[in-house]
Structure formats: C-alpha cells, structure tokens
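Excluded from the complex is one protein chain; the other protein chains are retained at their positions.
Labels A and B are assigned to the chains in the order they are written; within every chain, residues are numbered from 1.
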Amino acid sequence: MATIAERPSVTRRGGFSPLRRQETIAGYLFLLPNIVGFLVFSSIPVLATFSISLLDWDLIRAPRFVGLDNYIKLLTADAVFRKVLVNTAYFVVGTVPAGIFLSLMLALAMNANVRGIAIFRAIFFIPVISASVAVAMMWRWLYNTDFGLINLALTGIGLPAVPWLSSTAWAMPAVIMMAIWKNLGYNMVIFLAGLQGIPAHLHEAAAIDGANTFQRFRHITLPMLAPTTFFVMVISMIGSFQVFDLAFVLTKGGPGDATNTMVMYIYNQAFQFFHMGYAASIAWVLFAIIFLITLGQHQLQKRWVHYEHE
Amino acid sequence: MARHLSRRELIGRLALPVLATAFVAACGGQTAAPAASGPSNAPAKPAEAAKPGAEAAKPGATPIYSNVVGTAVAAAKPVEGAKATGTMRYLYNATPGANEKVHLDLIDLYGKLYPNVTVEKIRVPDDAEGTRKLLSMIAANDVPDLFWNRQRTATPFIARGALLDLKPMVTADKIDLNDYWPSAIKTFSRGDGLYGLPNSASSNAYYFNADLYKASGIPLPSETAKKGPWNWNVLQEQAIKLTKGDGPNKQFGFDPVLSIYSVDMFIWQAGGKLWDDDLKECFLNSPEAVAGIQFLVDFPTKHKAMPTSAETGTSGSGGATDLFAGGRTAIKMAGRFVLDTLLKSNFEVGMAIAPEGPKANTTRGDDLAASIVKNAKNPEAAWAYAKMWTSDDGQKIVMDSRRSFTARRSFLNSDTMKTFLQPWEDLETYKLGLERTGVYVAPNHTGEVNAIFDRELNLAYLGEKSVKDATDTMKKEIDAVLQKPL
Partner (left out) sequence: MAASVDVGRRADAAAAARSSRLGRRIQLVAAYTALGIGSLWALFPFLWMISTSLKSDSQVLIYPPVWIPNPPVWSNYAEVVRLVPFARFLMNTIIVSVTVTILELITSSFAAYAFARLRFPGRDKLFLLYLGTLMIPGQVTIIPNFLLMSWLGWVDTYAALIIPAAFSAFGTFLLRQFFLSIPPELEQAARMDGASYFQTYRHIILPLSGPALATLAVFAFMTQWNAFLWPLIVTNKEVMRTLTVGIRYFGDDAPGQFNYLMAGTVMSIIPILLVFLFLQRYFVRGVALTGMGGR
C-alpha cells in the first residue's frame, strides 16, 4: 500500500485527488495561526527594507528614490565594505566549524547519564544567557596586554605576551575566541535534543555486534543527527554572518576596522551616518551571500542528510 | 534518580538567593511606575544636609552634595502666568545614581515651578542609543519635546533641520546670549539660528593621581601650572618618569586622548586647524596638525608612556578597565564628569589647567544643551524647561551634580560657587580653561568624519601606521566626505 509519501501527487489529469486536497487544506490550516503573524510582522518589514534600499533616506527628511545607486556604490566604490566583508568571512570561518565541532563533543559528553550532569549542562549554558555587555567587560580585562590573565598565563609558561586588543592582527582572533566561548552552550543544547532522537536500540545492537564507541558515533550517531546538524550549521552560519553585539562591545570595530563586521557597518551607516537606505542595501547584499551559502548547504544536505523517510 | 537529586539540590541552593532577591525587591524596590516628577529615585545616599564640599578629598570617601540645591528646590514657587501645561516628553540618558541626579533635581525644580506640567521621561542608556531612539521617533512622527544633547549628538540633527530654532524664544524672553561661553553658543548655532540652549560647559582640565606623583618625587601639576613652566615638554617629561613597573604593578604616565573632540586641542595648540571655516577642506595633514598629533602618538609609540585605547577600554570613566580610576595612570585629560568616579577612587586627586602648546594655549570644550525637536507637541513646556535649566537655580543644580560646569559666565561669580567644588578643585583653573576654549566646528557628516579620524588615529597610536600616512589618509577620505552634499 503506497505510503503517504509515495502516493502520486496527481491521480488523474487536471486535478488533485480528494485526499490530496484534504492534505492541502490541512496544510494551510496548520499554517494559519503562524503565517498571519509571520507575514505581517516578519515578512512585510523585511520586504520593506528592500524598498528602503532603493532610497536615500536619513529618517528625518523626505526620502529620495535612487534606484540601484546604493548597490552600485556599495559593490564598486566602498573600501570599508570590502574590509568588513573580509572580516566577517574571517569570523565565520573562525567560529562556525570549530564551534560546531566543539559543541557536538560537548553535547555527547553532556548526554552521559552521570550524577550531577544537569548542573554541568546548566554551567555550560550560562555564557549563552549572560549579557554581552557584562561578558565583554570581563574579557577586556582578560585580554589586557599588561594586566590580563591570559597574558599572565602565557608569560608564565614562557611565551610572549600578545597585544590582543591592541593590534589589528590579534583583535579578530580575540573576538573569535570570545564568540566560540559564548556560543558553545547554544549549539550544545540543540545537539543534545537531537541526540535524544537516536534510538537506543541501534546503539545496543551495534555494541553487541562489536562496534566500538568511535564506530558507533560515525555510523549511527552522525547520520541520525544529520537533520539537527544541518539546522545547527545554517543557524550558526546565519548568526555568525550577522555578528555585531559581541564585536561591538569588545572592540567597537577597532582597532582600525580590524573587527568591523557587516552588521556593525550596517548599524553605523543607519544610525551614526544617517544613511538608512545605504544600510538597507548592505543588508540585502549580506542576505544574498547568506542565502546562496544556505542554498548550497541545502543541496549538499540532500545528498548526505538521512531523514528517516522522505 | 541521580539526576532528580541534583536538580532538587540545585534548585534548593538557588532558591535562597532568588528568594532573597525577591524579598529585597519587595521591600527596597519601587512601587509601580516612578512618578513622573517625583523624587522617589533620588540617588542621594549620603545626607543632603551635610557640610558642603568638605572631606571629599579623602580617597574612597562617600561623595557629599551641598545643601544649596535642596534649599533652592524647596523655596521654588510656581511661575506666575505660566503658559506651559500638559505633558512634556523629555529624552535623555544618564546612568542611575549620581549621573542621574542632575536630571532628577531639575525635574523636581520644574515640578515646583510649573506644577501643571507632567514630565514624561524617555530614557536611553547612552548617547548612541539616544540618537537611534530619536531617529526612530522622528521617522514615526511621534517625537519627544525636549532633547538633551551634546555637540556630537546634536550636530547631525541640526544639520538636517530636525531641531527647532530657539532664537525667536530667546529674543522674546530676553535671554542674554553674551552671558554664555561663546564656544557653546557657536557650537549649537547654524546660520542665524540657535538650535540648542547650552546649559552646561565641559570644563576641560587635567586630573592627576597625586599619590603617584609624590611617590616619584615630582611636584604636583597643580603647583607646576601656577609656578610655570607648564607646557608640552614638561608633560612629556613627567609622563615618561611616571611610567614604570611590570605586570600587575605597571603604571603609565598619561591616560589616552582619543576622540577628535579632545585631540583638536593639541592640533590647535600646535598652531593647526582641522578644516577650513567653510568645512570644505581638511587640514589634518598640515605640518602643524601633524605636529600636534605626533606629540600625542609619541606617548605610546616612542615613550611607551600611554596605554592604548583598547587597554583602558572606556571613553567615559569608571569602566571595568578604567586605568586612571584604578590608579594605573598618573594624569588624565577629562571633563568634570569624572569627578564622581574620582571621589570613590583609592588615591588622592588633584587638578591643573591644560599645559600650553608650542603655538597656543587653547583648550577644548564639549558643551551640553537642551534642544526642542521640530513638530514637538509641547514646545512651550520644553522651552520653559530649557530656560529653567540655565536660570540660577538650574545652574546650581548643574554645578552640584558634578557632571559639568556652568554655561553662564555670570554664574561663575555667584556666592554659591564655592559650595559646589571639592577642596582640591580650583575655580580659577576652571575659569581659565573655559576662557581659553577653542571652537570645534562640526561638519555635517559628523559620524563619518569621526569614524575616519578614530580609525586612522587608532592605527597611529598602535604604531601600525605613521602619523604622516594616517593623516594623509584622513585628509583624503575626510575631504571626500566634506564634499558630499547633505
């Protein structure tokens, strides 16, 4: 008997089967509570920002339509944009792979059924819920060249002190380390939830068959975790491309634009330079980049994600 | 099973602090919304009726306010024939406690003078958020009436016509603009109009850590300034001598000078200008300007006598890595707003006037003003407030708050003046500094110019770019911005 998934979508020429129509109606009904709010409060403002990107607007005086001028200027004549694009890519490459790997390892550890593990989970979640402002104050002390604990530790074992926040070379690594630290718990929680969906009997069967921990991880855990991993990859990527708060409170984009990111540049353009239209155009270029990468991830996902059906 | 236990344990352990917090919130907390003009958030921990000004030089002492303000507010009577009524929406930013006192006192006074007006406080955490908030309100055409600002936040709004011209009201109420510091009036003027009524002047002075000076056997700048010579060379020598130590015991001589609103002083003192009067051409790479900037950049790069901005991490004071408040730098150029932090510090404080430069002894300023937003619903009430702020009683509140200095020259001679100053604060120094203040004319595209300047200056301070290269870049990019139409 054909499963729902396998049933052909059209049973006779020119129409849907009644069951298919029922499914369609159900689909829209289930969507209804969310989609009205979503369209009004998420989609419309987002689409409005595209219209804004076609304007020259300072929020005070009447806007002026400029067509694609913002985009042209952005992509051909803005050296700062190129810099923040590179910085942001640097940040993404620095935080996403390492962050995902570490949080997966952490989730595996937190999945263990040992005494007091609940407290540990909470501890690793604390950085996630701590306000960026307070966290950055602390890290600024840690990173201080003369008085900071990190350099104290480095010089203690004979390494030279690093001018973390005082050099264009080390500022971004400093931000990256702080970002990884802060977000570890976030992905840990998502992976934890995903790990719960892996049937224990699979692991038991494999163990009986003689598979060791690593083999079980590679052939059971990883594949079954794939939908979750995809989610984590997409969200992490979106989040890190949109980095702003952490970098801003730690370095304000300095020194010398070394830690200036795309969203920080958007913020500056909109609210410091009074160019809302230009800021919107940067946002849509950022969108295009993220969208294309996500699309690529989606295509790859079709090949290696194992949804239990579909 | 084990998990259950640990969770219960944990919740049990957390329950106490949570309950304690709730208890504290219930007892010590506010009831509902703070009354619009009520003094219920009065931050005055110390007794208001204490002896004025004395004892505060001791390190770590509790700051004491004079009782002049309390008396003035108590004696205030409603203004005859006042037209102001309704709600007055007031956009401002201040951290709770001492920083907020000036606003709360003024609102108290306003409540006595204009009892028919309710003040709706629209509060933001800092200047940048204030700009963002005001922009969003203007975009939605639902603006506050009164906007408290300083030069860097006011200029973009003035340039784009978002603020009301106060000249007609100034003329109608016969306010004598000559009584104000000329630099302040100029800052908030544009063409023939005045777009902010200055109510506080940022008195520029050098504050120093007397303990560090004494420990190194160097005469205090407060004496050096009076005896002379007190100039760039002397400052540099002192800073170098005061830089010593290692690791956690390290101390630096000179606290960083970062923003364009402070560096301009050094450019002027070297005989240079930032740009021409028409704001069409940038002169930051002229030999004089370069000399001024080089003098500053030499401190961290050549003499290692100044920490970098990232190390001290704060543009205001009292931050987690404020090296001066922490006793790690010997002398700092600042406005009077650092006073509250310094009064809690663990060292003896002193002040002196800015040392003289090779070509001039100009100082820098940063004035605060009250502006009325265009299309505000209640400009009369806002104007009444702005006027009150610059009245004698209002200026008492300004002086008492220790945030800044009086905007009116005649108030300097008021007999209450001495009550507001700490024993080590010197009225003559403040006067001299204010008289020597140079005028910083802000370009329309303030934000962009500042961003370019900050970036290049920072690179020069880190030694990653020579001052020549940095200023050449500044000129090139700032010129382009100056040419841009608004």
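The criterion applied here is as follows: contacts are C-beta pairs under 8 Å (C-beta built on N, C-alpha and C of every residue); 3 or more make two chains touch, one makes a residue touch a chain.
Computed from a prediction, not measured in an experiment: that's the story for all the values here.
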Query raised in the report: Among B:Thr153, B:Gln238 or B:Ser345, which residue is in contact with the omitted chain in the full complex?
Result: B:Ser345
Report summary line: Among listed residues A:Ile100, A:Val128 or A:Leu222, the absent chain is touched only by A:Val128
Report summary line: Cross-chain touch to the chain not pictured, restricted to A:Phe81, A:Trp164 or A:Tyr267, is A:Tyr267
Requested in this report: Since one chain isn't shown, list which residues of subunit B touch it in the complete complex.
Outcome: 3, 7, 10-11, 14, 17-18, 20-21, 24-26, 28-34, 41, 43, 59-60, 89, 94-100, 120-126, 129, 132-133, 136, 139-142, 144, 248, 313-323, 325-328, 340-341, 344-346
Report summary line: Residues of subunit A touching the missing chain are 1, 3-5, 9, 20, 23-24, 26-28, 30-35, 37-38, 40-46, 48-49, 52, 59, 106, 109, 111-114, 118, 120-131, 133-135, 137-139, 141, 144, 147, 181, 184-186, 189-190, 192-194, 196-197, 199-202, 204, 224, 227-228, 230-231, 234-235, 238, 242, 244, 249, 263, 266-267, 270-271, 276, 279-280, 283-284, 286-287, 290-291, 294, 307-310
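Please note the rule applied: only the chains that are shown with their structure count from here on.
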Requested in this report: Provide the C-alpha centroid distance between subunit A and subunit B, rounded to the nearest whole angstrom.
Outcome: 38
Report task. Please name which positions on subunit B make contact with subunit A in the complex. Result -> 2-3, 5-7, 10, 128, 131-132, 135-136, 138-139, 156-157, 160-162, 247-248, 250, 307-311, 313, 319-321, 328, 445, 447-448, 451, 454-456, 458-459, 462, 464-465
Query - Complex contact set, residues of subunit A against subunit B - result: 58-61, 113-119, 122, 137-138, 140-141, 144-147, 152, 155, 163-168, 171, 251, 254-257, 268, 271-274
